[in-house]
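Here the complex is missing one protein chain, while the rest keep their positions.
After this line comes chain A, so read on.
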Amino acid sequence: MLTVESLKKSYDETAGRKAGRHDDTRTYAVGGVDFEVHDGELFTLLGPSGCGKTTTLRSIAGLERPTSGRVTLGGRVLFDAAQGVNMRASRRGFGMVFQSYAIWPHMSVFKNVSFPLEVMPRAKRPGRKEIEERVGQVLDVTELGSYASRPATKLSGGQQQRLALARALVTHPELMLLDEPLSNLDAKLRETMRFELKRLQRELHLTAIYVTHDQSEALVMSSRIAVMNQGRIEQIGKPREIYTKPATRFVAEFIGTSNFLEGTVASVHGQEVQVDTEHGRLVAHEVDKAPAVGESVLVSIRPECVDLSRQPRGNVPNEWSGKVLTRAFMGDVVDHIVGVGKLEIRNRSNPNLSIPPGTEVHFSIAPDKVTLVPVD
């Protein structure tokens, strides 16, 4: 199990010292991050560019020296600012896949993969025969077996990606680090490789940290996701939780699309929470933790949870009416934008439904699909 405790990384190393003030004057690329990665888990750091996810990953790899914090794996201390411990990247024994793949252009496919075995400390280094066997195995797993003698530069993008993976796998590392490994592939290949990677990770029971800015990639592949923003973690959770129960406005906005309404809690009866918004009252089912009466909340409703119909249904909660403003056909789904007064609500439904703009429509939202996000 990997544990990261209050990890901070600042790039203007001298700012704090020069000013003679406290650490607070510095700007942090990573501003205090805590999380744990369990064995066999694919843990994703998800966030927009510049959120500190890659810096966090590189700090775990040992390629960056964090400003403060602690990183341990099992019982091993990899980094501890307080004790002045910083194990070299080459001693950590991780496998890493870089965004650019970082395939060594002067070596063959085989040599690229055998390199991590060849540079092992003499005592642990496997014999030549064993190296050949292990490289062969891992090349077979990544379906590169027939390319072993090729120069590494003569591979296609997808093959280079798998070669980078093979090189990271060959030492059976305790932890795999993947830095946006799929972002250089075209859309079709990326889709295939997602499942491929996930299958490998499951079959080999790998523990992995995966960095990406692509939310659908994160949702498909991860055991758990940490959503990062401006050097901090906004929420850690399983993909379904992150999607259905965003903890902050940032998470709700970053993951998927949502309709947002500002509101105040009017009443709480057990799990049933009534929220007053500018455009009317909404009923929500809050299972975990009900807010207090009078608290302001952000209501988030996913477009696919908006139930659109031409006729009013009557006895359903949260039923509003409005007028279709535009519709957008996207092949597998169709979106309708419904105007309610000044408010615009996006609905996403099966493409069979198609209502021309200008039509009066009714829509309802099931109370358990109304998510209340605390406003800070």
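Going forward, a contact is a pair of C-beta atoms (placed from the backbone, for glycine too) under 8 Å apart; a residue touches a chain by one contact, two chains touch by 3 or more; residues count from 1.
FYI, contacts and distances are computed from a predicted model.
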| item | value |
| --- | --- |
| Chain not present in the shown complex, as UniProt names it (candidates "Ribonucleoside-diphosphate reductase subunit beta", "Iron ABC transporter permease", "NADH-quinone oxidoreductase subunit H" or "Molybdopterin synthase catalytic subunit") | "Iron ABC transporter permease" |
| Contact with the hidden chain (one of A:Phe35, A:Phe115 or A:Phe260) | A:Phe115 |
| Omitted-chain contact residue, chosen from A:Gly84, A:Gly270, A:Gly314 or A:Gly358 | A:Gly84 |
| Per the touch definition above, residue among A:Gly93, A:Pro126, A:Gly145 or A:Pro312 touching the missing chain | A:Gly93 |
| From A:Trp104, A:Phe195 or A:Phe329, residue that would touch the chain that is not displayed | A:Trp104 |
| Options A:Arg167, A:Arg302 or A:His336, residue touching the unrepresented chain | A:Arg167 |
| Touch residues of chain A, complete complex, unshown partner | 61-63, 84, 88-96, 98-100, 102, 104-106, 115-116, 119-120, 153, 164, 167-168, 171, 177 |
